[in-house]
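Report on the structure given below.
With one protein chain held back, the other chains of the complex are shown just where they sit.
Our next item is chain A:
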Amino acid sequence: MWTTKTFLTKTKRGNVLKIVREHYLRDDLLCGSEACNVCPQKDDDIVLEAKPASICGLFDYSHYLVLDTNVVLHQIDVLEEDALKNVIILQTVLEEVKHQNTAMYQRLLEIIGNKKRKFYSFVNEHHKDTYVERKPGEKQNDRNDRAIRKAAEWYASHLSINNVAGQFPQIVLLTDDENNRKIAQEEGIVCCSVKDYIENVNGFVGLADKLSKNVMPESYSKDALYPAHLTPSQIHTGIRNGKLHQGTFHASRDNFMEGTASVSGYEKPVLLQGHIGINRAIDGDIVAIEILPKEEWSKPSDIVLEDKADDPGDFLEDPTLLKSNVVDTADDDITPTGKVVGIIKRKWRQYCGVLLPSQFPGATRHLFTPAEKRIPRVRIETRQSNLLVSQRILVALDSWPRNSRYPLGHFVRSLGLIGDKNAENEVILLEHDVPHARFSEAVLACLPPDDWTIPEEEIKKRVDLRSICVCSVDPPGCTDIDDALHARELPAQTRDGLKKYDVGVHIADVTHFVRPNTALDKEAASRSTTVYLVDKRIDMVPDLLSSNLCSLRGGEERLAFSCVWEIDENANVLSTKFHKSVIKSRAAMTYEQAQITIDEKSRNDDIASSLRILNALAKKMKQKRLDNGALLLASPEIRFQVDSETHDPIEVQAKKIMDTNSMVEEFMLLANVSVAQHLAAEFPQCALLRRHPPPPPANFHTFLKAARQQGFEIDVSTNKSFSKSLDAAVIPGRPFFNTLLRIMATRCMQQAVYFSSGTKTQDEFYHYGLACPIYTHFTSPIRRYADVIVHRLLAACVGADVTHATLLDTKAADALCENLNYRHRQAQYAGRASVALNTHILFKNREEIEQAVVLAVKRNALQVLIPKYGLEGPLYLPSDKFVYNEEENVQICGGTVLKTFDELTVRLTLDSTNMQHRKLVYQLVTPYIPGVSYVKENEDSNEPAMDVEVVDISETTNKRKDTDSKSTKKKKSKK
């Protein structure tokens, strides 16, 4: 079937180069229509129906739609609805869309891939009858429009061949370009604008709501609020001659009128303030920035500001309230300040949120408040506002014209009722871009049968460890057990006469089931990690694997990948072996059970003795690690007790840490390090490793300042000295102080990241937090994809498996790492969001008075942490009572000075007045400040369950001011 037809050349002029490309035109391309009598197509080639029913009132005959590029680019949400069928997507359109917007292109491909939608992609550019050559002087756009018209015309005449008039579908061209429509009409092509077509569609309610309101954003308008953006060519020359800079815009979480952009050439991110300074940039957009002259530079405002207005109409707030009153140019807080002058690329996605209905009944224009605080409100048009008010909805952005205070968008779909658990979880997952759809049929087809058992020949290939006493230790309720351990004393001794132990870590052999390049593998790679929400787990691999076949359950034979060491009494590793194995876990224990087994002197069975060996070794290993400079960091972690019926949280408690926790952790660390060393030696170019870069000294600035106020000098020059000085920073009588210091230290750290060994030099491999030169993840392949890759690499090293091409490709590995890091981060954020959601539910109908600690002092608020719940939030201070001292970073009111690390008591309640951002309100209780602190109205009610601190408060409320001064004095004397 080798055909070359008419041969044409396509010329493309660059700067000086003349490029001549071949362009083959074919006669074997099919039209994809069932009504066609000419094309030699088989049944599976046919996409378009012979007689599609018309859904549009304007056209009462059956027809196919041909779309213009702009229709696809702007109205993809309409296309994604099931309403439109029998659509022809021309290659011209496909290529233009791909060129302009890859995300849009992917969505379009997905629609085309869906057989039910009957979208046919026709290769008009290579069809001998539809190819159009660019005329001299003709613009590319005009040529493409002509190509689209030509294809539409061809389809119409092609379908009419050998067909009775009126019996075959007509062609309707959808385009929003008026010019194009005019020419098409002259050429006899039926055409229509999208708006007219969609508004006349019968039987699909709400379709018109999804129409994008695309306004040319830069077009001249009389009452423009914002300065116009520069054109792409102006931006291009501006960047080239150094007047403009390119950067990604990050909106501030705390202040809607402020944002930053990191720009190369400036150490600090460039500050952008006020509506004009931000000029319609939305978080994530790539923008062009003009740096203001030095005397106009200012500092990040330390004010917390929320967009509260109820649709004030189209005017902008005065940005002056951002500016701090004293601008001292010598101050080192002064940051380069600039303004956005153009948008290089919009990074808009779909946003979850709620509708803020208009006050006027029957209005169609409403405001939408996104759940993400960094995204401004959006104006949308809908007729279903009554229905949508109580729901979580998804909205897409369309444009932001100069004369509109808010960007314009349109409704995409509803996620469910506000407050409904599933809808709220869905919001969390969508906002964090967590892939959470059910596993597809193709993925499930890769799974072994439910009753799969280990075949004999598989056992023969592996080391049989079924006779060894292996056990697993995990948190309670864990169903995806991916690690198990064993330890036994060896009869031989080392030369120095020390005891020798045989210790093994056995990891679930997920790669036996997840084979490379299968649908299952691809899905797992795309998910990258299992995401844990408080009441829900979004698995990386289907349940059959994650909680059955790969889970190392007690008493069942399982495939494992083992890492076995010989370790001497002093916890020195003498030798390391890796092999695939078969194990039979003797017991799957919780941390608590394991601890009891160790402590119970009377137990002397195999499990108890091996646990005791492990525990003893782990303690020595931990000590060694700490001596090396590993950091012990803390983050406020809590566990919810969940109601078994409603899945609502009932109570929270801090996670308990036992010896056995750290025992398991130590051996997992050892396994990971051993594997990392082995891989890096075997695969210098493509080993998947994990590194933790040391934090830049600037990160520690505020942390050190706060510690100094408490009288501690923390040495952050190396991780070793840092660890040491953290250990020394203890205030007797305030046990939580050290933990708090560690929590704050954690915030100064950078994220640990996955990388491919071919992309970094050897000394960049260092893991700062663990203080080890090389590290990777090997021990949780059920819930992390990185471990799956590491397993494959290691299997290839030890000859248990073969390599495959993508595994050894540095570039592919790099791309994979990027995705892993992204998903990993998003999963963490999603987890935190879920905790926040559940705390809100917990506080729905209660109020609590709790101890709190000040984490940071802002100009109008204190950032406080409630250790019991791990909650963090702003405690607003009225500016008429409090004076903010910038130098010392303290808030002063009369005799009371509030600064970082101060302990307070606060009252917690849930503010549900705004359904969108339900938030916890923190109110000051002690130290008592009249007019600010919360005073309980009913003083008699005493709560028996309250601890000592709270009793103390009720005293203060009784005695008012005099005790207050005493209590502050008390605190000072503690230092």
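Note that in this section contacts are C-beta pairs under 8 Å (C-beta built on N, C-alpha and C of every residue); 3 or more make two chains touch, one makes a residue touch a chain; residues count from 1.
Rule of thumb we're sticking to: contacts and distances are computed from a predicted model.
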- Task: Could you tell me which of "Mitochondrial import inner membrane translocase subunit", "Haloacid dehalogenase-like hydrolase domain-containing protein 2", "E3 ubiquitin-protein ligase NRDP1" or "Exosome complex component RRP41 isoform X1" is the UniProt name of the chain missing from the displayed complex?
- Result: "Exosome complex component RRP41 isoform X1"
- Query: Which residue, A:H23, A:K85, A:R107 or A:R488, contacts the hidden chain when the whole complex is considered?
  - Reply: A:H23
- Have a look at A:L225, A:L808, A:V897 or A:V921 and name the one touching the chain we're not showing. A:L808
- Note on the structure: Of the candidates A:I55, A:A83 or A:V123, the residue in contact with the absent chain is A:V123
- Query: For chain A, which residues touch the unseen chain?
  - Reply: 1-4, 7, 9, 17-26, 91, 94, 109, 112, 121, 123, 125-126, 517, 522, 685-686, 758, 803-806, 808-812
